[in-house]
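The other protein chains are all here in position, but one chain of the complex has been omitted.
Should a chain be cited, it is by its letter among A and B, assigned in written order, with residues numbered from 1 in that chain.
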Amino acid sequence: MSQYQLMTDDQKDLCAIVHDFCKKKVDPYVAEWDEKSFCPIDTVKELMDLGFWGIDVPEEYGGADLDVSTIMYIRMAMAYHDAGFANTFSAQTFGWKPVLLAGSEEQKKKWGSLLSEQGRKFWSMCITEPQSGSDAGNCKTKAVKDGDDYIITGNKCFVTNGGVADLYTVTACTDPTKGTHGISLFIIDRNMPGVSVGKHENKMGIRTSNTTDLALDEVRVPAANMIGEEGTGFKTIMKMLSRTRPTGVAPAVGVAERAIDLAVEYSRNRLSFGQPIGKLEGIQFKLADMEMKLEVSRSQLAYSASLVDKGIYDTLVGSCTKCFVSEAVLDICLQAQQIYGGYGFSKEYPLEKLVRDARIYSIYEGSSEIQRYIIGKTLVGKL
Amino acid sequence: MDFSEYKDLWVFIETDEGKAASGGLELLNPGVQLAHRLGQKAVAVVLGKDNAEAERAAIAYGADKVISVEGDDYEEYTTEGYTYGLNQLIEKYKPSILMIGATIIGRDLGPRLSCRLKTGLTADCTELDVDVETGNMAWTRPAFGGNLMATIMCERTRPQMGTVRPGVFKKVAPDVSRTAEIVKESIPVPAGVIRTKLIESIREAVGEMVKLEDAEIIVSGGRGLGGPEGFETTIKPLADALGGAVGASRAAVDSGWIPHIHQVGQTGKTVAPKIYIACGISGAIQHLAGMSGSDCIVAINKDPDAPIFGVADYGIVGDLYQVVPIMTAEVKKLKS
Partner (left out) sequence: MNIAVCVKQVPDTTQVKIDPVTNTLVREGVPSILNPFDGFALEMALRMKDLAGGTVTAISMGPPQAEAVLRESMAVGADDAYLVSGRAFGGSDTLATSYILSRAVAAVEEKRGAKFDVVFCGKQAIDGDTGQVGPEMAEHMDYAQITYATEVVSCSDNKVRIRKETADGYDVLEAALPVVVSVTKTPFELRFPTVKKRLAANRAQIPVITPEDMEAQSLIDLARCGLKGSPTKVKKSFTPVRNKVCNVIEEDSLSASAVKLIAVLSNDKKI
């Protein structure tokens, strides 16, 4: 649970709230939640009620208007206690981001404002479909105009917060002839007829984060729920990703911090051949490699966050950060597990969960392969 | 301030329904010794409605003299009534030393009274000594959560006051044939002095539950219990079999497994039973501060390096859930 020299007092104090809360309300239960694959949505909301609803929302809509750097540290702090918890929170803040980026003033007031009754609704972003993961432009969900409404039909999968959300931001195709320019974004209320939530995905890691399918069967959505113009949905998503991707992987660092803290504590206390294993150079070098990767990951994230806070949205940097950090963190956790030996393989001890949780970061939100593809293509340019 | 006017060592005898509580009677043991070293008297001071029983007890436990204030105003303890009465007595008789048990009442009364007298009060003492030359008491007490002991003196003012931890000193064997002077005083409390009113008074599970401070045997549970059920299924049966009381560590209380009233330690109760059985308690210094005065300490803990073994007389390294039920069965066998 280290703090970076660059953190401001405000950032440290807000992280302290998260740590204090999670120590009391998350740590004692997280093993059980993980075992049962239970999403502690009430606990997440209890934390949100301390002022974390809409922390990225401008003050005019009742939010705390915190910068990306601060929110990044907050998400790291959550993930130190549980990666899934951080995931639930992050997905919520990303869910309504398109409203902020592309919505009308009316929509921002209605859907975004903490002053409105929607202010404490839980959001979920639904892009992925069974046939389209990395190729988000391949959208089969259809939205057909019908008077003042759209009729939306399709299936979404791997929906984070699918089972716990009140509101969904959904991509749907309004014009199949136009490719990505035919995709639009809609706000769908869970209570609308035709919305059904599928079963919770039984995942390897981040098991306390709720993941479901979402089936939309001729859901009638008012045109007023469309974010931006028809056909601008994909552009909005890309715009959002350019702002969220550079720090999207931040929770991974919280997981790695926990892994290193546990590994260091274990090396200091575990005796082998009559001495703490931490005295062995072999262990010290392992810890050193882990710490190097953590330090560099943190620094890279701090850099990425500063860029976004300065209004510089650099896809290359975002992809480099995501790819490097997610792979570094998995390696850190695996090495921590190695130091823990058999206890690192046992579910009785906390390390095994960290390894499972860390596995997701190089898979979701743009896999390592997609990131390398983006980086490579950017470097080489059009040939 | 002319110190020569001040003499004798007073012990405040707290009463409960007319009976002397053990806190004050314990203090007569060191009180008498210290007073006699100074060539002075150990005086028991009793406030109440009917003090006959408490007066007799004070004499049996060694008081050289008793000052007894009786009246309806003193039937129930009130901060301001008792402070008024004692302040009047002290102004009249000018004791050199006043010792009060560091009970809930003593720690409410002591500071109020010392502040009125503008004198020093040392809280929650565990060791007492006196300098015969100067008549200065050396009050020793734990601070810093039991990590540090400090010896404190009050050299410029009189009386010197201290509250003393219950359970630290043992009562002497009572001698009912002893006699001593009893001075009766009447100090009615003027109207308006007492500004609090007792609305409700609840005593929890009287009779069934043995009071922690008075128990001769205490079985305590800590974090190692893993949950609230352990107190019912494991700790209480052993306590019941031994005729003892149930205690708890702060970790167990903070986890909400058992009410605070059972907490032993720096921020809970101080106990000194004949046997203290610590089950699943690691022995943080704050806990040790509340029970290390016990005659015999038994520790049952999974961790052989737990600090509790550093103060224990007997120990078993192992899972309390495997050990304690067997102990309970053995005790039952012994008693039948």
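For this structure, a couple of remarks:
The rule we apply is simple: contacts are C-beta pairs under 8 Å (C-beta built on N, C-alpha and C of every residue); 3 or more make two chains touch, one makes a residue touch a chain.
What you see is a predicted model, and the numbers here were worked out from it, not measured in a lab.
Summary of contacts with the chain left out: across B:Gly48, B:Gly85 or B:Gly110, the touching residue is B:Gly110. If you put the hidden chain back, the residue from B:Ile217, B:Ile235, B:Ala252 or B:Ala272 that touches it is B:Ile217.
Taking the whole complex into account, subunit B touches the unshown chain at residues 16, 79-80, 83, 103-105, 107-108, 110-112, 114-116, 118-124, 138, 141-157, 195-204, 206, 211, 213, 217, 242, 253, 260-261, 263, 266-267, 274-275, 284, 286, 288, 292, 295-296, 298-299, 304, 309-319, 322-324, 326-327, 330-331, 334. Residues of subunit A in touch with the missing chain: 9-10, 13-14, 17, 20-21, 24, 50-52, 55, 64, 66.
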